[in-house]
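For this depiction, one protein chain was excluded, whereas all remaining protein chains were kept in their positions.
Let's turn to chain A:
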Amino acid sequence: MATMARSFLQAISKDEAVAPPLRVVQIEGLAVLKIIKHCKEFAPTLVTGQLLGLDVGSVLEITNCFPFPVRDDDEEIEADGANYQLEMMRCLREVNVDNNTVGWYQSTVLGSYQTVELIETFMNYQENIKRCVCIIYDPSKADLGVLALKTLKLSDSFMELYRGGNFTGDKLREKNFSWMDIFEEIPIKVSNSALVSAFMTELETDTPVSQGDFDRLHSSTTPFLENNMEFLIKCMDDLSMEQQKFQYYHRNLSRQQAQQQAWLQKRRTENMARKSAGEEALPEEDPSNPIFKPIPEPSRLESFLITNQVSNFCGQINGVAGQNFSRLYLTKALHE
């Protein structure tokens, strides 16, 4: 506790100085267990919850968390939700739990979590807290023996762009911004208090092989892969739809340009005629003419997000396929 107080003081004294970039997220075993339990209990419904902890230098410590009740979209439940949060925070404060919100967690299905809502929630949180992260947990991967916990943060450059509200091609090109720059993944460190560690060792002595290993050696990953492929195909469809939108926009734009040129030509000839007739020349631009109305360029945000998702799926498939290779070779060796 003393070291915590000292570094907190240091953090405060650095007041206006820019905080060091977030390098590592340190999460307590307790919070991990709670997240796992909550997400698993309500699978396949997606659930969310709040993360509580401390922000110390370049490490964000997550010491506790609590789940949000599943809400239907209803007006009065909004106020209820806020009340619930306040109540929980107050109660936890009384038992000396850190009650600074440092982010939220949500469960996902097969890793399809990049949506606009995620970004909006991030922006909401960012208004109030200087640094917040989102933890994504995928309960379906637990069957494969993997702890699928990921920490995400919106990159700063993306946040600026989003606040500008402008996602046109020009802006993105000048910043050299690609779809990979939206989210930043931060490595996770797990820490446990010594007491807890002692208890766990007591409860389950070190076996040479754990159940997780058995799960990993299981060779039937087909349902997982099938689901992944399905999602991948759907996402590709979405992506191609977005691309069609762009093509449409380009076509419209070029058509408009052609129209403008034609109109301009007409004006010029008219002006020539007028000049020869000695009248005033008409202006070459006419903003009230509908063909001069600038067509809004569709936002690239959606396509970026979808691209992210697709790459996620690809990564997952790669990982599982790689594992399967090892498994197959293993069975081959065993058989001989």
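Here is the rule we go by: a contact is a pair of C-beta atoms (placed from the backbone, for glycine too) under 8 Å apart; a residue touches a chain by one contact, two chains touch by 3 or more; residues count from 1.
Keep this in mind: contacts and distances are computed from a predicted model.
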item: Chain excluded from display, named as in UniProt, from "Centromere protein O", "Mediator of RNA polymerase II transcription subunit 18", "Eukaryotic translation initiation factor 3 subunit F" or "GOLD domain-containing protein"; value: "Eukaryotic translation initiation factor 3 subunit F"
item: Contact with the hidden chain (one of A:Ala82, A:Val116, A:Met241 or A:Ala321); value: A:Ala321
item: Touching the absent chain when the full complex is considered, from A:Leu46, A:Ala82, A:Ala198 or A:Ala262; value: A:Ala198
item: Residues in chain A touching the chain absent from view; value: 28-30, 32-34, 36-38, 40-41, 64, 67-70, 84, 87-88, 91, 94-97, 139, 142-143, 145-147, 149, 169, 172-173, 178-179, 187-204, 208-213, 215-217, 225, 229, 232, 236, 239, 243, 246, 250, 253-254, 257, 300, 303, 307, 310-311, 313-315, 317-328, 330-332, 334-335
